[in-house]
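Of the protein chains in this complex, all but one are displayed in their positions.
Our next item is subunit A:
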Amino acid sequence: MELDSIVEQSRLTALQQYRILDSESERSFDDLVQLAAQICQAPIALINLIADDRQWFKAKVGLDLAEMPLDLGICVECLMSRETLVVPDTSANERWATNPLVKATPHVRFYAGVPLITPTGDAIGTLCVADLVPRQLTIDQISALEGLGRQVMTQLELRRNLSVLAQANIERKQVEADLQLQSLSHRLFTEITLKIRQSLQLNEILQITVREVQKLLSADRVLLFELQADGSGQVVQEAVLQPYPVSWGQNIVDPCFQQDYQEKYELGRISSITDIQTAPIQACHRQFLEQFEVKANLVVPVVCRDALWGLLIVHQCSRPRHWNNFETELLQQLANQIGIAITQSQLLEQETYQRKELIRSNAELEQFAYVASHDLQEPLRMVISYLQLLERRYKHQLDASADEFIDYAVEGAERMQTLIRDLLSFSRVSTWGQPFTDVDTEKVLQRAIANLQLAIQENEAVITHDPLPNVTADATQLTQLFQNLVGNALKFRQAEAPQIHIGVSDDNAEETTFYVRDRGIGIESQYHDRIFAIFQRLHSRSKYPGTGIGLALCKKIVERHGGRIWFESQPMQGTTFYFTLSRGIPI
């Protein structure tokens, strides 16, 4: 008997979908075979499902067998023909006469079967009746048997749909449970991530993490273990249920935690132990865990900037516990977040320290500049006074060279005096600054111009200005700022008499931009970066005297007021210096 292999394959797949082979007997199918036997007045009736290796009876009447080999059966013939098959006398047909069921017990002489064909057209079995004597079926009986065959098929379909529904229901519940867990872990994630962004308080973040993980996983203890270079470590955070021992704050040296363990964790190893009594771990490690009444544990590494910082550890103390993939993954993801939080906190600490150091060293430098320049004045006063005395009393009494030497010495000492005075005022900008008040800028400018009166007259300069708004500033420093900028405009003049204009180029709610414009010699673009640096000079001292502190001082004053200073310039055309002053109270 050869079965078409493609048809056979499709048929077997269809049969499998009903998941009926080897199932318990069911009332509905039993009723149908009973009915078939009665209608056909036959002692034997079967629902026979034909698998690839056997014929299995879902329901039966008059036969004690549960199943039969595949090669024995008229049912296979019926199945293959896909039509109702009636054999009035098996012994009259040589094909059936030698069949063991015919020749020996139960000595079947009569057979009638209908194929069970699925809605997709696959024949999966038969509904059949048999008798021990030759006989016939009426047309009504055959038609009823065919009807019952369709009923069997309907039952099979019903049964399958119910099972699909039940399966779907189970799956839905699983999905719901997963979703709930996911949403919990998502919430935990969000919370921890938010904490990381909000607080930068490492302890708080770690505390929340262990507490929430303990709740989410219903664990007995969750702890964060920070490793030291020597292999020992400390429990830095812990959430533990009563009555299990507390490990928080303890310095822990696990003799079994060897170097190679560290390396494995560094490479991302996760350790999951369901039951420490049966797990293949060293005896000393087991003893160590027993101290804390651990029955099962889950350990993931916390890695910070590519180095192992420590471990995130979950303990079950009440019972052994199998850790599933979801729990393991969740823990690892949280450990990653912790790693980020620790890295951030370390960077912040570093940054804060550096900033404090910078502020401190700046303040120290300013203090140094002040003390140095203040104390330098005293000996310098001696040098200058006695040089002047020498000049006064002995000029023309020594030779011409001596007079020249004295001149140079006096000049040098006087220059140093200017330098010290400028340096002093530079260092005083922040240390001796006055509080900011509402300042009448026009008055301030008038004072600066008055201080420069002599130079203005000497240069026959013309100074004009726009109406200037009030600002919030240190009036003394603002005077100094205008004085320096106007002073520079007078100093770096061209042949024609200087024309200097002070104005406002922008005045909005946040800041006011002032400018001082001249028609002087200008500044070449290559010097743009250097000009505000202290001690930067662009000209020889004999041409334009100065210490190179003036613009550095201007910058410092403007910055103390929370503003900016810059300039635009065309060589031999002139320069415009701009600076902004904040409208509100500067920080």
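Methods note: a residue touches a chain if its C-beta (ideal position, glycine included) is under 8 Å from a C-beta of that chain, and two chains touch if they have at least 3 such contacts; residues count from 1.
To be clear about the criterion, contacts and distances are computed from a predicted model.
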Name the absent chain as its UniProt record does, using one of the following: "ABC transporter permease", "3-isopropylmalate dehydratase large subunit", "Biotin-dependent carboxyltransferase family protein" or "Response regulator". "Response regulator"
Considering the complete complex, identify which of A:S385, A:T437 or A:T464 is in touch with the unshown chain. A:S385
Across A:Q234, A:Q417 or A:Q494, the one contacting the chain not displayed is A:Q417
For subunit A, which residues reach the chain that was dropped from this view? 377-378, 380-382, 384-386, 388-389, 392, 417
